[in-house]
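Rather than the whole complex, this shows some of its chains in their spots.
The chains carry the letters A, B and C, assigned in the order they are written, with residues numbered from 1 in each.
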Amino acid sequence: MTRLLGRFGLVIALAVLCAALSAARPSFLTLGNLVNLIRQISINGILAVGVTFVLLTGGVDLSLGSLVALTGVAAALFAHPGEYPVIAPVVAGVAAGALCGAASGAVITVGRVAPFIVTLGMMTAARGLALVASGGRPVSNLSPEFTALGGGQVLGVPVPVIVLAAVAAAAWVVLARFRMGRHVYAVGGNENAARASGIRVGRVKMFVYTLCGALAGLAGVVLAARITTGQPNAGVGYELDAIAAVVIGGTSLSGGVGGVGGTVLGALLMGVINNGLDLLNVPSYYQQIVKGVIIVGAVWMDRSQHKS
Amino acid sequence: MIQAKDISKSFAGVPALAGVSLEIRAGEVHALMGENGAGKSTFMKIVAGQLAADSGTVDSGGGRVAMIHQELMPFLDLTVAENITMGREPAGRFPGTVDRGAMRREARELLARLGSTIDPDRKMRGLSVAAMQMVEIAKALGWRADAILMDEPTSALAGHEADLLFEVIRDLRRRGVAVVYTSHKMDEIFRIADRVTVLRDGRSVATHAASELDERRLIALMVGRELTSQRPAGGAARTETALSVKGFGGAEFEVRKGEIVGMIGLMGAGRTELASAIYGLAPGQGEVRVNGRVATIGSPADAIRHGIAMVTEDRKGSGIVPRMSVRENLTLASLGAVSRGPWVSRAAEAEAARGQMSGLAIKARGPEQEIATLSGGNQQKVMLGRALLARPEVLILDEPTRGIDVGAKTEVHELIRRLAREGKAILMISSEMPEILAVSDRILVVREGRVTAELDPRTATQEQILAHAMPEAG
Amino acid sequence: GRTGQGPKQPVIGVSMMNLSNEFIAMLNKGMEAKARELGVTLIVNDAQRNAEKQVQQVESFVAQKVDAIILNPSEVEASSPAVDRAVAAGIPIVNVNSETRSAPSAFVGSRDEESARIAMEYIVKRLGGRGDIVMMHGFMGQAAQLKRDQGAREVLRKNPGVKMLADQTAEWDRAKAMSLMENWIQSFGPKIQAVFAQNDEMAMGALMALEQAKMKDKVIVVGVDSIADALEAVKAGRLDATVFQDAKGQAGAAVETAVKLIRKQPVDKQVYIPFQLVTRDNVAQYLK
């Protein structure tokens, strides 16, 4: 309850935006467009949920965009028709992401190098790996079973939307109800105190970076399925969008405060802005100005709501 | 229960502990005494396994050891219950989950044992230091350890709450738990300790049964010489009013030049809140006059400009800048005085810093030592030095001797007196009744944010003060 | 923005790959001009070089029930689902400038390989079939980079006398190209006889680095796109050549084709607008 109320301003900002949009463009509030909108945020949403864990521990992960490319390529290599069952590319993508995440986590915990630097290095290196693995060209000719993960529907709901919902729900449970969730908040809130409370801080960090990598892998799989190709140059800048969604949603960059609920709201807000500006046909250059202003404005509103 | 043998530890080549051996028995309360920087906290952290010794062994016979830290370590954005159960959360129905109801219940029970009614669902942020200390104690108790190390657990607590803690300690003793206890409040030692070990400059000087010691002998062992502990000289209050306060939800009082006004109240009475509002650090509606002129204070910068300086209660949160040196911390509020235009004059700054370091007998390797590596008491002295360098006419001290050792405490009391004699007006908040009685010229009792009584320390009794501080029955 | 008015004007949704790119912006301008002329409304979205966003935009157009879609694909493969969505929804879709794997209702544009082939053939001719060159790639893995790379290498295979000393990406960026060229000058010095840059921005960067090292007179520099700066440089005799891609021609043909499709008139399934080599001799006709 308090958590939802904490994000009250954001909900209002979102509501105002939606009301304004549907007044200006009746097509905004159609079921078709709303499903469309949620499908559009699914990739960013999955990434944002993953990086929420990392930000909660006070870390950061800049490698997400590159990981999306690398894992999309990895998945695509196993997704040619008639070669492997459809689970193979999914496992390949998620495992590749988890592995990279774990590698970052290991350097961060063992080497005590700042997460910013480690994941920046991973961002560069994973992009190179994606290019090497794909020979620099898109990996295409993917099986229809695989591409259904991006373009298909189950009971009328697009698969990416289902994936996002499942991921967000699971993440919420872990953060709110599991010991690991408590420990994530503890490490971010006060690392020394967490250590003094007997929490194995290294393990918690390994967990969050590995999880974040794995979810980036999942996002990479969904993206590859959606665009029906493993694209080594995909995902540039996705990390900033994901982190933005998390921070808009009220998770502090210094760790310890926030949660997945806010993150989903944040991703939604960004999706509505993008979708709305396109619907309103705002010229591209002005879109960017308006987008920047709305994001800051919404968060400002949210923060002032907080104080009262 | 715990056998520590020949523990040595040095930081950057400077020894903090040199071959300390100690045996702590089950069911005893063992006081660890010593001046600021003697090595008490370092020793406890090593015994708790949170710091590695350079040499020596600790054998706790497989028993569990919990520790209450001198420097509070709260998770500010988590609830009280989450703080108390962190690291040993009650398991929920499914593997890996936590039972939040059990968590809350346990927290409430532990707090109740300490006589505290803090809501387990409250966020730590916003609690007073004293309340946080309560949570810290509750947390250590929750471990149900075989030995509990208590590093100045009562530094922020008023007598009433400390009494409840002693009840708990006696209970622990009955159950065979070993308790190691440090404090700079001498009276506590004789009320609770069975044996006392004194550390001086990182060496163990002596271990005695508490019954063999009295306050004077203990102090002599700690300081290495006899301390002439006489009551500070009488007040020097003049007639001109330096500070007058009106508003802030029910406060109206004055502090005259050369006068020390002591402010006392129970934990959470609202003294810190009031002082912070006067200083511009917390929101509040009221009128502040300095030397008769209305001072419009919107921020501490304004307050300092009007001649008010304050030493805050929360040393870690709003006191030290941990990664700065002692010098930089000392001059932070008075950089203007050691600068020419935008340039900080290195020479002037170093001189100012050296002056305070010797004047307050701050124990550090030098002005360039990082303040975070000083012992707690010495950090507190740096905070005092910072306020003094701002050359205020009005000095607000919130728990100024929290964590300061007996020797230094006498020095600080004498210093406060001296400042008063120099004409400064001093508003001193303290939860230590003896300190208030010994130092103040006048006592204000605060309850629920209001000044409820004004007393004369020469005639007032502790019972009288308590009567005004306690919430009215019914 | 929305162009023209009127109750029953046909609406065409346009998804451009990247409006911050000068050439794509020119393409967009050409389309808006043509739309005004033909009295149709354009809704222009900018995919900012992101194929997934491009798919989203087409999905939004489908949700809005536009009459036709013009797609300026950012990727061959990755933008294909966008075409599939439109086809599935029965909305005519015209690809402009570059291709996708999935077949649209019609295609208007050029073959990117051809531009690199033209540029490289010019270099080979200038070198007399023998010499050492370097090549600057665009952003690795993007369709234009891949195709221009492919076209350039085809020519090199046929001319074994021309050797590639080094090739490296400068990510379409002038400042990065300048640094890259500076480093190449340090490492190869006068051995470099020609530079092929996969776009004009990079060619301009290479050109300036060479000029500062006072080596320009010994090195041939060729780019692709015919941006304004490049044309000026060709005219001034600084840049040796660029390859002209007809933005206006492509844009006009694309809108015309889309309108015909809306009116259910017959159209050419594929309209190729050829590239042209621009050198000092013919630069005047491209400068206006």
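Here, a contact is a pair of C-beta atoms (placed from the backbone, for glycine too) under 8 Å apart; a residue touches a chain by one contact, two chains touch by 3 or more.
Computed from a prediction, not measured in an experiment: that's the story for all the values here.
Stoichiometry of the full complex in this file, given in the displayed chain labels: A x2, B x1, C x1.
We adopt the following convention: only the chains that are shown with their structure count from here on.
For chain pairs A-C and A-B, the one joined by more C-beta pairs in contact is A-C. If you average the CA atoms of subunit B and of subunit C, the two centres end up 70 Å from each other.
For the pair subunit A and subunit C, the distance between mean C-alpha positions equals 32 Å. We define each chain's centre as the mean of its Cα atoms; on that basis subunit A and subunit B are separated by 45 Å.
Shared interface positions of subunit C, i.e. residues touching 2 or more other chains, are not present. Multi-chain contact residues, meaning those touching two or more other chains, do not occur anywhere in subunit B.
Those residues of subunit B that touch subunit A in the complex are listed here as 50, 67, 69, 73-78, 82, 86-89, 91-92, 96-98, 100, 139. Residue ranges on subunit C touching subunit A, taken from their complex, read 1-2, 16, 19, 43-46, 49-52, 55-57, 59-60, 63-64, 75-81, 84, 101, 139-142, 146. Remark: subunit A residues 177-180, 182, 185-186, 189-190, 192-199, 252, 256-257 touch subunit B in the complex.
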